[in-house]
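Apart from one protein chain that is not included, each protein chain of the complex appears where it belongs.
We call the chains A, B and C, going by the order they appear; numbering starts again at 1 in every chain.
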Amino acid sequence: MRKIKYGMIGGGIGAFIGEVHRMAAALDGNFELVCGALSSDPQKSLESGINLGLDKHRIYPDFRTMIIQESYFPEDERMEMVSIVTPNFMHYEPAKLALEYGFHVVCDKPLCMTLEEAYDLQKTVSKMGKIFALTHNYTGYPMIKQARYFIQSGSLGPIRRVVSSYTQGWLSTFLESEGQKQASWRTDPTKSGYVGAVGDIGTHAENMVSYLTGLTPTEISANLNTVVKGRLLDDDASILLRFDNGATGVILVSQVATGEENNFNVHVSGTEGSLEWNQMDPNRLVVRWKDKPKQEIRTGDSGLCDQAISATRLPAGHPEGYIEAFANIYSGVAKAIRTYRQQGDFKIREYDFPTIFDGVRGMEFIQNVVNSHTSVKKWIFYNEFKKSNN
Amino acid sequence: MRKIKYGMIGGGIGAFIGEVHRMAAALDGNFELVCGALSSDPQKSLESGINLGLDKHRIYPDFRTMIIQESYFPEDERMEMVSIVTPNFMHYEPAKLALEYGFHVVCDKPLCMTLEEAYDLQKTVSKMGKIFALTHNYTGYPMIKQARYFIQSGSLGPIRRVVSSYTQGWLSTFLESEGQKQASWRTDPTKSGYVGAVGDIGTHAENMVSYLTGLTPTEISANLNTVVKGRLLDDDASILLRFDNGATGVILVSQVATGEENNFNVHVSGTEGSLEWNQMDPNRLVVRWKDKPKQEIRTGDSGLCDQAISATRLPAGHPEGYIEAFANIYSGVAKAIRTYRQQGDFKIREYDFPTIFDGVRGMEFIQNVVNSHTSVKKWIFYNEFKKSNN
Amino acid sequence: MRKIKYGMIGGGIGAFIGEVHRMAAALDGNFELVCGALSSDPQKSLESGINLGLDKHRIYPDFRTMIIQESYFPEDERMEMVSIVTPNFMHYEPAKLALEYGFHVVCDKPLCMTLEEAYDLQKTVSKMGKIFALTHNYTGYPMIKQARYFIQSGSLGPIRRVVSSYTQGWLSTFLESEGQKQASWRTDPTKSGYVGAVGDIGTHAENMVSYLTGLTPTEISANLNTVVKGRLLDDDASILLRFDNGATGVILVSQVATGEENNFNVHVSGTEGSLEWNQMDPNRLVVRWKDKPKQEIRTGDSGLCDQAISATRLPAGHPEGYIEAFANIYSGVAKAIRTYRQQGDFKIREYDFPTIFDGVRGMEFIQNVVNSHTSVKKWIFYNEFKKSNN
Partner (left out) sequence: MRKIKYGMIGGGIGAFIGEVHRMAAALDGNFELVCGALSSDPQKSLESGINLGLDKHRIYPDFRTMIIQESYFPEDERMEMVSIVTPNFMHYEPAKLALEYGFHVVCDKPLCMTLEEAYDLQKTVSKMGKIFALTHNYTGYPMIKQARYFIQSGSLGPIRRVVSSYTQGWLSTFLESEGQKQASWRTDPTKSGYVGAVGDIGTHAENMVSYLTGLTPTEISANLNTVVKGRLLDDDASILLRFDNGATGVILVSQVATGEENNFNVHVSGTEGSLEWNQMDPNRLVVRWKDKPKQEIRTGDSGLCDQAISATRLPAGHPEGYIEAFANIYSGVAKAIRTYRQQGDFKIREYDFPTIFDGVRGMEFIQNVVNSHTSVKKWIFYNEFKKSNN
C-alpha cells in the first residue's frame, strides 16, 4: 500500500508533542513525513527538518508557504495531510488554510482559542469535505474502547455517576518564570487561551467522559483555581456536571498535585456495575459487577469488542502504551484517507477517532467552564450561550 | 492490669457495628463486657446478652435502666464505660445520661441528630469531665498517623489540595424496601438525621481531612444527590471546600457506586510532595515527592513516627486491618481511663482518638452541607450559621 | 456461652507470637486467659503474668507446675486448654504433658524438633482423644478457604503446577550476633532444630500447598543455603517437588531477601485456570481462567464458599488481616471444644484448622528437605525414610 505523505507544522527540535506525532505516524508504516514548517523561526525549522532527513526544498519557513507550495506539487508527490502540533493559538489559521487548500488535517488539542474559531473550522471542514482528526489520544487505548463497549451495549445499565480525575504535578512550581518552554506557552493566555489546565488536560477528561458515555451535560458548576502565585491561568479545577439522563459527573483537574506524573483516571457507575481505568496502567480495565465477581479485563484478552481488537497490536501481556494509543488515531486517519482516495468521500462516523465535532465540543466545554466559574450561581445551564446567541 | 468493665447499648444479634466494637474492645485485653442493653426489644436484648455470656442480671431491657442500675454497683464491680452502638437517633440520650451518671462513653458516629444535641453533649462532656470517644475508626490506621506526621511536621510543605473519595455500592438498589436492617435506618430521616450517605460515610471523610491537615474550612459548595428512586435521603454527594490557608478540598461520597466495597481514599498535596492512602490497602502510604523518588511507607517500617508505632501491633508485612484500627481507639480510651483512675483527671489532647470535638465538628459539617445544598449560591461561608446564631 | 479458660506456656514480655495468640484468642470473645508459665525465668513469668492481669496464684514458674496444679482445680475453674508459644525445642514436652493431663492444646509451629517427637505426639493425641491445633495461621485467611474451594471442587481442573514463595529480609544481617531474641533462637540448632528458615517459614509454605491442593509429594529436590556468614542454619532454600498426580511444585524460602517484609505468596495452575494469592494483600484472590476474564475475588464478596464465609467477620472492603486469620484457628478450636464439652468427643475432620496431622506432615517435610539437601542425587523419593524404617 502506498504510504500517505504528510507535512508537519510545528514540532521542531525540543518540542514534545511533535515527536509523539511523528512516532505515532511512523509506527504502523502508513505515513511518510515529506515536508515541514517546523518552527516559527525559519532557521530552526531548517535545522529541524534536516535533522529529520527532509528534503531541504520541502523545509518551509512558515505554514502558509508550505501549504501553498505543496499544493503546486503533482498529486503523487505532494503531501496529502498536515499535522498541526503547535501551541493552541497556532491551530486555527493553519488548519483552516490547509483544509481550504484541500489537505486532510490532524490537529493537536484543544481545537483552537475561541468558540468562533471552532465553529468556523467546523464549517470549513464540512465545506471542504476533508478528514479532520483531533488528537485526544487517550481514547485510543484498547481498554477505553472496551469500556465504551460495556457502557454503550448496556452491560453496566443506565449510567448514574461519572468521575474523572486528571492530575499532574509538573506545574507545582512557577516553572514558566524559568523559561521552561512547555510551561511558558501553556500558562500564557495569548498562546493557551482562556484556560490553562482545563484546556491542556481538562479537555482530555471531557473527551473521555463524552466518548465513553455519550451523555450530554445539561448543567455545570465549575471552579477554577490558580494555585501558584504569579501564574496567569488556572492550574487546578473542580468541575461538576449534570447529564441529560440524570447522571452526575465530576471532573477534577490539577497540574499542581506535586509528584503526580500523568494520573488520568475515570470511573463510570451504572445500575449493574462500575468500571475503572487508569492511564498509567492502561492495559487494565476493572469492572465491578453488582452480583458477580470483579473482573480484570486486559488488552489482548479473548472476547473483546471489535474496536478494542483493532486498537491492539500485540498478544496479551505485551504492554502497549501512550504512543500506540496515539498511533491508533493515525491508523484510523490512514484508513479514512485510503477510503477517500478510492471514493472521493468518506463517512466520518464509520471511523473511530476524534474529529472536528470533538474539537467543537471541547471548546464549548471550555466556554461553559469559564461561564460557570465567573457565575455566583451554583449551577448554570450547559451551552446556555448557544441559545442566547440565537 | 485490671480490666476496664464496660456496658453496651445496642449491638444485639444481627448488628454489624456492635460486634466490631466488641472485637475492638477485646483485642488488646483492656476491656471486659459486663452488661448491656443490647436492643430496643427487651427479649432480643436478653437473648443477645446470654449469647455473649453476660450475667443475666446485667442484661437490661433499656439503656436508662442499665445506666441507673449500674450506678448502684460497687465501684469495682460496676461498668466504668458505656459503648453506644445504636443508630444515630439513639446516640444523644444515652450518651448524655451515661455522662451524667459518671460513666465514660465511647459513641459511634456521627455524634447525633442535630447541632443542638451536639452542643449540648459537648457541654455535658465538659461539665462531667468524663472521657468521650467517637469511633471515627479510619484515623486509627498507623499509616494515617504517619501521613498526619508528614503533613503536620511540614515535610509536604504548605497544603494546597485535599481530595477524599469514599464510595460504596451496597445502596445501589432500593435495599431499604426489602427490609434490610442496615439500609433501613440509614435511609430513614427519623433515624439517620438530615443526611444519609453524608452522615454515614461523608463524616468519616471530613474527619480524615481534618485529622490529617488540621485545616479549617472557610467556604463550602455542596451538592447532595438521591440517585435511587424512592429513597428519602442522599446516597451520593459532591462537596467542595476552601480552607483558611487557601487550600482547596474535594469530598466525594457515594453509596451507589455499584460494585464498590468500601473504597475510601485520600490524597493530600503540598508544595513539596503529595501523599495517597487507600483504606482497602491500609498498610501502605504512598508519598510522591517533588524532587525525590516516590516512597512506599508501610506499617511496621523502621523510622516511623511515635503515633504510628504505638498504633501497630505486628512486625512489617503482617497485615493489620479494620478491627485493629478500630481497636486503636479503644486502646487510647483505655489509657485515658487508667490515667483518670489514678489522677481523677486527664488531658484529652494527650490522647490520639476522636473526641466530642470531632463529633461536634462532624455535625457542623453536616449542617454546612445541608445549608450549601439548599442554597443557589455556589459558595457559602462555612459555619456562617454559628455567627448568625449569635 | 461460657468462655473457655486457657493457660499459656511462653509468651512473656517481649515475645512476639505469644501476644499474637492472646489477641487471636481474645478477638471473638471465646477464650479467657486464666494462667500462665510465661517464661523459663520464673521472675519474668511472674511480671508478665501480673502485667496481663492474671491472678498471682496462677502464674507458674514452669510448665510442669502449671499443668499439674491446674489439674487439681475444679473443672469449672481450671484451664481447659493450653497454648504453647515457646521456641521449637520447647513444644514437645509441654504438649505431651498437657495432653496426658487431659488438656486440649494449641501449639505454635513447627510441631517439634524431630520426627520421633512428632510421631510420639501423634500417638499421644490419638490416645488421649484431645483437641490439638497447630497455628499454621496463613491458611486461616478467607481467600485461602476460597482458593481451596476452587481447587478441590475441580473448577481449576487437574492441578499441574504449584509455586509458593515466602521471602523475608529481616535476617539479611548477622542479627543473632547482636543478641536479638527472635533471631537468636531461630538460628540456633539446639532451639530451632535441623533447619532454620525452612522450619520457620518453609513449613508454612508446605502447609499452604498441602491445604490448598491436597496433593502428596512423591519426590523432592532440595537445596539449603546459608547466606549470612557465621550463621548456623539455613536462611534461604529452593525446594522442588513432584506430586502423586504428576504436578510439579516449587517452594522458595528466604529470610535474607533484603527489604522484604513477609512476602508469602502462592500460585496454583490447573488445566482450566490459575490462582494467585499474596499474604500482604490477603483479602484478594486473583483467578485467571483459560477462556474467561480474570476475576478478583475479595473477602466478603457474595457467592463465596461456606468456609470462606465463616472465616469472615466484616462486610466486603473492611480489611481483615493477620490477627483475624490467626483467630480463625482459635474460633475453630472453640467450636471443637464446645462440641467436646457436650459430647465428650469430636470429629477432627469436621473442623477447619491445622491439627497434629499437619504437624507431623510438616516435620516429615523438614526431614525430606534435609535428606535431599545432603544427597548428591537430584531427586530422592519423598518419605523414603518411612519405608526404610519399616
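Descriptive notes on the structure:
Everything below uses one rule, namely that a residue touches a chain if its C-beta (ideal position, glycine included) is under 8 Å from a C-beta of that chain, and two chains touch if they have at least 3 such contacts.
A quick note: this is a predicted structure, and the numbers were derived from the prediction, not measured.
Of the listed residues B:Arg78, B:Lys130, B:His204 or B:Arg298, the one in contact with the hidden chain in the full complex is B:Arg298. Per the touch definition above, the residue from C:Ser71, C:Thr114 or C:Ser238 contacting the chain not shown is C:Ser238. From the options C:Ser254, C:Thr312 or C:Asn328, the residue with contact to the unseen chain in the full assembly is C:Ser254. Among A:Asn51, A:Thr190 or A:Thr374, only A:Asn51 touches the chain left out of the display.
Contacts to the hidden chain, counted on chain C, fall at residues 156-157, 160-161, 163, 165, 167, 169, 172-173, 221, 223, 225, 227, 236, 238, 240, 248, 250, 252, 254, 256-260, 267, 269-274, 287-290, 294, 375-378.
Residues of chain A in touch with the missing chain: 1-3, 16, 19-20, 22-23, 26-29, 33, 51-53, 168, 170, 260-263, 279-283, 298, 300, 313-324.
Although one chain is not displayed, chain B still touches it through residues 286-287, 291-298, 301-303.
Just so we're on the same page, only the chains that are shown with their structure count from here on.
Interface note: chain A and chain C, two copies of one sequence, contact each other through mostly matching residue numbers (shared numbers exceed half of all numbers used).
Relative orientation of chain A with respect to chain B corresponds to a rotation of 180°, obtained by superposing CA atoms and rounded to a multiple of 5. Residue positions 260 of chain B each touch two or more of the other chains.
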